[in-house]
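For chain A:
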Amino acid sequence: MSNTYKWDWGIFLQPVSTGEPANYLDWLLAGLQNTVILALSSSVIALFLGVAMGILRCAPNRWLASIGAIYVAFFRNVPVIVQLFAWYFVVPEILPTSMGTWIKQLPSMTQMMVLSTMCLGLYMAARVCEHIRAGLSTLPRGQLLAATALGLTLSQGYRYVLLPVALRVAIPPLTSELINVFKNSAVVSTIGLLDLSAQSQQLAEYTGQPYESFLAATLIYIVINWIVMIVMHRVERRVQLHGYLGSK
Partner candidate 1 sequence: MDILQAISKSLPALADGMVITLKITAVSVVVGIAWGAALAVMRLSPVKPLAWFAQAYVMLVRSVPLVMVLLWFFLMVPQLIQSLFGLSPRTDIRLVSAMVAFSLFEAAYYSEIIRAGIQAVSRGQLSAAYALGMSYLTAMRLIVLPQAMRAAVPALLTQGIVLFQDTSLVYVIGLADFFRTSKNIADRDGTTVAMILFAGAVYLTISLLASAGVKALQKGRRSFEVI
Partner candidate 2 sequence: MIEIDNISKRYGTFQVLTECSTNVAKGEVVVVCGPSGSGKSTLVKTINGLEPIDTGDIRVDGQSVGGRRTNLSQLRSKVGMVFQNFELFPHLSVLENLTIAQIKVLKRDKDDATDRGLKYLERVGLKLHAEKYPGQLSGGQQQRAAIARALCMDPICMLFDEPTSALDPEMVSEVLDVMVQLASEGTTMMCVTHEMGFARKVADRVIFMDHGRILEDTSKEEFFGNVAARTDRAKQFLGRILHH
């Protein structure tokens, strides 16, 4: 490391040189806000879509099961940055003209947020799908049979009998996915969306203090990671089923 580098932790409280009424810490936090909004909204999409896909993949109907399989194969084998660029550059072009134009006319920030959320959501859904499928497969076959014997329909069986247990079983891998989406969200910096990682780069450029800027952002990511783990651990404990799969 160059020994002429001068550390300056005060940069965070310095007003930004663009003239806005903010300091650099505000920029960083604005980036954090975008990261959190992106991650959480993508997760909601991914959860619903992923559960639907997971159920689809377990369907006895071959065609339905392969739809799920194709979805997963597609979204897991294209790099996330390529998917993001596809959403941002390709989708507005190939959608029907009315929708395409609507998207292009959105304010730039909103446009990027919406497309990024769709991208991350669908990407994450493929992984959620696999975890749900694994969770469903741990259930004894008799569970659904018992449900139908009681007169429940297939969708009721899934909703009231299978999914509640499968989701609980899947909490550990789903927690990993939640952590992953916070990390994957950093890719949006490549299309110009100012998330936490992009802001750390902005800070590095504007203040000339890259080490402090990156350290701050890195620390924030680590803290996010930690918070997610704690929260999910609490969730897992609250929804635990006695005597089932590793509960205490």
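What we mean here is this: a residue touches a chain if its C-beta (ideal position, glycine included) is under 8 Å from a C-beta of that chain, and two chains touch if they have at least 3 such contacts; residues count from 1.
The candidates were selected such that all candidates are chains of the complex that A comes from, given by their letters.
Note that the structure is predicted; figures quoted are calculated from it, not measured.
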Touch-positive candidate for chain A in this complex, from 1 or 2: 1
Parts of chain A lying in touch with candidate 1, wherever the complex brings them together: 1-2, 73-74, 77-83, 85-86, 89-90, 93-94, 179, 182-187, 189-190, 197, 200-201, 204, 210-211, 214, 217-218, 221-222, 225-226
